[in-house]
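With one protein chain held back, the other chains of the complex are shown just where they sit.
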Amino acid sequence: MSDCRHIGKARPRPDAADKAAGRTLYINDLIRPGMLHGKVKFSEHAHARIVRIDTSRAERLPGVRAVVTAYDTPEIRIGFLNDNFALKRDKVRQFRDEVAAVAAIDPDIAAEAVDLIDVEYEPLPGVFTLDEAMAQGAPLVHEMDARGNPLTTNELSLRYGHESGDLAVAERASAHVVEGRFSTQLMQQSCLGTAGCLAELDMSGNLSIWARTQIPFLAQRDFTQALRALGLPGRNCRVIVPALGGTFGTGLDTHAYEYIAIVLAHRTNRPVKILYNREEEFANLSPRQSAEVEIAQGCDREGRLTFRRVRVRQDNGAYGSWGATFPTVMLLPVTSLYRVPNVSFDARLVYTNNTYCQAMRGYGNPEVTWPIESNLDELAEAASIDPFELRMRNCNEPGETTPMGLQVTTCGLKECMEATAAKLDWGAERRARRGVGMASLIHVGGSGRIYRSDGGGVILKFDDFGQINVSYGGVEMGQGLHSALSLTVAEALGVSPDKVTINPTDTGTCPWDVGTHASRGAFIACNAALAAAEKARAQIFAAAEEVFPRLALQNLERYCVQHPDYRAPTFDLAAAVKADRFELADGQIVLRDAPAEPWLKVDLDRLLRAIHFRGSRGEVITASAFYEPQSDLPDWQKGVGNMSATYAYGAQGAEVEVDEETGEVRIVRMVAAHDVGKVLNPQTLAGQAYGGLTQGVGYALYEEILTEQGRILNPSFTDYKIPTIREMSFPVHLEFIETDDPAGPFGAKGVGEPGLVPTAPAIANAIYDAVGVRIRDLPITPEKVLRALDARRAASAGKQTSTP
Amino acid sequence: MSRECTLDVNGSLTTLQVAPSARLIDVLRDNLGLTGTKEGCGNGECGSCTVLLEGRPVNACLLIALEVEGRAITTIEGLLGPGGKLSPVQQAFVEAGGIQCGFCTPGMIMSATALLEANPAPTDAEIRDALVGNLCRCTGYTQIIESVRAAAVRLGTGDRPEAPR
Partner (left out) sequence: MTPFDYHRPETLAEAFRIAGEIPGARYVAGGTDVLVRIRSGRERPNALISLGRIDTLARLELGSVTRIGARATIGQVLDHPELTSAYPLLAQAARPFGSTQVRNLATVGGNLCNASPAADMAPVLLALDARVEIEGPQGTREVPLDAFFKGPGQTDLAPREVLTTIVLEPPGPDARSCFLRKSRVGMDIALTSVAAHLQLADDRLTRVRIAAGAVAPCPLRLRAVEDLLEGRTVEPGLLDEAARLAASEIAPITDIRASANYRRRLTRTLVRRAVAAACEESR
């Protein structure tokens, strides 16, 4: 599709004007008549027995309408491992455990009531590091699994691995081998809009819940189970997604507060809203999971990779959520970033009494791309090969099948790396204390199958005015999904994007979708929309066979009145009117291979009315399609399976300057080159690339949730530092490589996450190039850089003194 | 315990009963229904609640409503021109891609509006200084800077509204 009217052209996103005017409604802004405000009482211990909960003082506070605990409500299990509970009974396992909740007529009363709940605890010894948790005889976070079988270890039973080739042989045959240990931190998604939900039950027990979620339909399934637990089996659950003030992964699971809101709404017969403030958001939501990684890579004399061994240990925190599935995405770069014939991967996850963890942009990928790409620079140095050259020699190519079984259809990695090196003036002389570094990425570009259906549906509804309303079950969370979707529908149906309206996401009206994750939103939605548009066109064209001639002749009559001298060309209209000769363009229906006479074009709205208002044969056009990408659900223990319909590639580079007296790293400029398949809207695409890269800068240099014995020490923007506009005072050069992927809508791949993925290793490699120190644990704070510089200075001083 | 208070918001006076400890952001959102002003942190760190107090940007979460009685307050809703038209700064953010999730946007636009009022042709460094108190998690700020630059051009070419009060 080279001659697109809308695709590929910059256009403001459809929701921009309302957002600029402050008109957009987020969960923070929603109010329902009679609504109560819920508030959660959290644990005061990381690990303790609950001895007694006294809610009597809270219940007596005027304005309080309900106080609930696990002891007076049905058990609701949550999480994909069923190891978590909406309200905790008998024991708390982390500081953020929910022990009670209240509903009151205003938020201040709710907060006061929570303070009046007395909980008596019997503290238990906790485990707060991987080593503590894995030690013999360590206190158990969970004494039994969800089925009631006793547990003897804190290690999760989930298994992830991969073995291909013969690692031992490959390692022995390698000319160079470099090993290293790397770690990453807890990172908070830091959405500007805080978390919340609003739950309401009707008199039949049907639930409506407005939720900050990325997974309306999986949430619907979870909440439906909660309704069953509340004695409301078979009731309808409707999940409605308001405007989202960012999510970045935090909306990928359901949360205890949502179930608590449902319980409170059920108890009070009133709508109940729970809204977290910033401190609650930091302390009581699941951050991106941390990781400890041991890596070894080898190459031959020519710099061709011989093997890669990666061992991961992750602190899962107290309960299972999607953090526990990070290794599913780690498998991609571990097995398939650059061509590496022999790969060994193993990941272990351990329960601790720390906060439990969740997804964030990149989902496990940055956690291993960081060590792979840092270690690769070390390997290049060992082999005396330029790091860019080493990468190019091992570059992935179209058509290859990787050790994981990923079938690479299109791959622009080579072009991405070349663009990155060129824009950084790779190899140029630089002044002292400046250096450059680069890193690459592979990510799912055609959704990522982690569930037995990885699809999504779209409904197109045409009205009598030529407006097209689109229903899709994934979510717009700021990334620009609705922009891509409206442009796609407009392009496919030959109408202006102004004629396309994307409906609010609502499980009651939208077809099923697995959720907006894995950079899949636009890929799935636009593919489904294209299929639905094809059906709509077929319906419209079939009906047009009947109504078009009449409308065209009416046009002609009118035209002749206006142009008395007009002589119509000889044209057999009746013979020409065939469904397969119609086209939609510029808001009109036209006939292919017909004279370009104005009366032979009929406005779409007029045509739709004619189709509608024709007696008993009248119809209104709606079309729906469900798109299921071609991919396999991998075997996670073997680490094999073609999990995506296509793969996204990219490379990013940084030039930095290091202050050797303070350890500060100043980024001079960055480059991001991405294989995006096809640019749908350059403006929103750039927004994704800039935004992902900036979160990557935060991950690399500034951001970290700090904990002490399970307690989060910096639950505010005062001390959890995301990049401000001042940190981003360097130029970022973007380069988009179009590889026209056959599976993508118009050839496009997913683009949401990649910008974050290679940023940290690119910066770390540049720091090494600048001042010769390698930092192996994120974030790279000035203090760590200075310590490393000191160590290097001490070592070289030692060498000098020992030299005779 | 509540007090009568007359607030001057977006050029209109409203007399209402407020709790003495009510913050300006609470009164704007809960009493006046001006929900364009967002609460992102409550501590003056994120700037989502930025409003103009006599033309200068301030954090509405750090102001007690009674403190600003009688002083002119402008919120994002007050920037709209006649007929509900977006202001040049708002329009520039729309067209230059300075908006993603939109939660920081009202505060960002208020800060940008005040900047351009005081300094019609700011350098990028001056734009950064003016917006350092407005956190954005989506955009990486590049297109926000481009939006402010575009707004400066719009304002400089006669598309200038009445000065916010």
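For clarity, chains are labelled A and B in written order, and residue numbers in each chain start from 1.
As a working rule, contacts are C-beta pairs under 8 Å (C-beta built on N, C-alpha and C of every residue); 3 or more make two chains touch, one makes a residue touch a chain.
In this text, all values refer to a predicted model and were calculated from it rather than measured experimentally.
Asker: Among B:58, B:76 or B:145, which residue is in contact with the omitted chain in the full complex?
Answerer: For the chain that is not drawn, the touching residue is B:58.
Asker: Given the full complex, what residues of chain A touch the hidden partner chain?
Answerer: Considering the whole complex, chain A reaches the absent chain at 108, 279, 661-662, 664, 702, 706, 713-714, 718-719, 721-727, 781-783, 786.
Asker: If the missing chain were put back, which residues of chain B would it touch?
Answerer: These residues of chain B touch the chain that is not shown: 1, 3, 19-21, 23, 42-45, 47, 50, 53, 56-59, 61-64, 66-67, 111, 114-115, 128-134.
The rule is simple: only the chains that are shown with their structure count from here on.
Asker: I'd like to verify one number: the distance from the centre of chain A to the centre of chain B, where each centre is the average of its C-alpha atoms, in whole angstrom.
Answerer: A distance of 30 Å separates the two centres.
Asker: Contact residues on chain B for chain A in the complex?
Answerer: Residues 29, 34-43, 45-46, 48, 75-77, 80, 86, 90-91, 93-95, 97, 99-106, 109, 124-125, 127-129, 131-132, 134-145.
Asker: Mind listing the chain A positions that touch chain B in their complex?
Answerer: 10, 12-13, 15-26, 28-29, 189-194, 243-246, 248, 277-278, 477-480, 683-684, 686-687, 690-695, 716-718, 722-726, 728-729, 732
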